[in-house]
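First the structure, which I've put down as structure tokens, then a few questions once you've had a look.
Yeah, one chain of the complex is gone here, protein chain that is, but the others are all in their spots.
Moving on, here comes chain A:
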Amino acid sequence: MNKQLMASLLVVLLLGACSNKAAKDASAPVADKSPAMADTGAPAAGGDTVASVVADDESGKSALLNDPSSILYKRSIYFDYDSDTINAEYRPLIEAHAKYLLAHPNARMVLQGNTDERGAREYNLSLGQRRAVAVKRVMNVLGVQDTQIETVSFGEEKAKLGCAAESCYKDDRRVDIAYQVEK
């Protein structure tokens, strides 16, 4: 057993010990039995399976989407301050992804809206959503169904730290295209 695997097992054991301790009170409703530790990076089971999961990951990848010279490789649409209007320069990008979805009916896309850090977190979450919806509506017009697209927002949560000027605020006001299922 190498040191890394040993460490992973220790983390698993440790989490198990913590969660068992927490699970004693049966009076609370239980729908999600995972310990209250989100995304710790610890493998769910023994360390041996991790490598094969990474290898399997490649089988679902699309060569088209991952070709750096393809327009489909571009995944971000930027917006003006307090605006959800899509600038004309992004039309070809959105049209290319809409075409891809129409050609790959099993593909699933998430449009992730973002804002800069100014203002209230929850209101910014809604502003980011409005931008994601604006991109989705263009795709709808191009014939893509809502079943293939989910619009979500990170609001200001992914905004750059320590930004205090338009030069970096503008990078935060965007919708990112992410594929949950590539083909």
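In this section, contacts are C-beta pairs under 8 Å (C-beta built on N, C-alpha and C of every residue); 3 or more make two chains touch, one makes a residue touch a chain; residues count from 1.
Just so it is clear, contacts and distances are computed from a predicted model.
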Open item on the list: As a check of understanding, state which of "Tol-Pal system protein TolB", "Glutamyl-tRNA(Gln) amidotransferase subunit A", "LLM class flavin-dependent oxidoreductase" or "ABC transporter permease subunit" is the UniProt name of the chain not shown.
Closed with: "Tol-Pal system protein TolB"
Task: Given A:A96, A:V110, A:L142 or A:C168, the one touching the chain that is not displayed - done: A:V110
Task: Residue, one of A:H104, A:K136 or A:R173, that touches the chain absent here - done: A:K136
Open item on the list: Residue by residue, what part of chain A touches the chain that was omitted?
Closed with: 13-14, 17-19, 21-25, 27-33, 35-41, 110, 112, 118-123, 125-127, 129-130, 133, 136, 146, 149-155, 157-158, 162, 164, 178
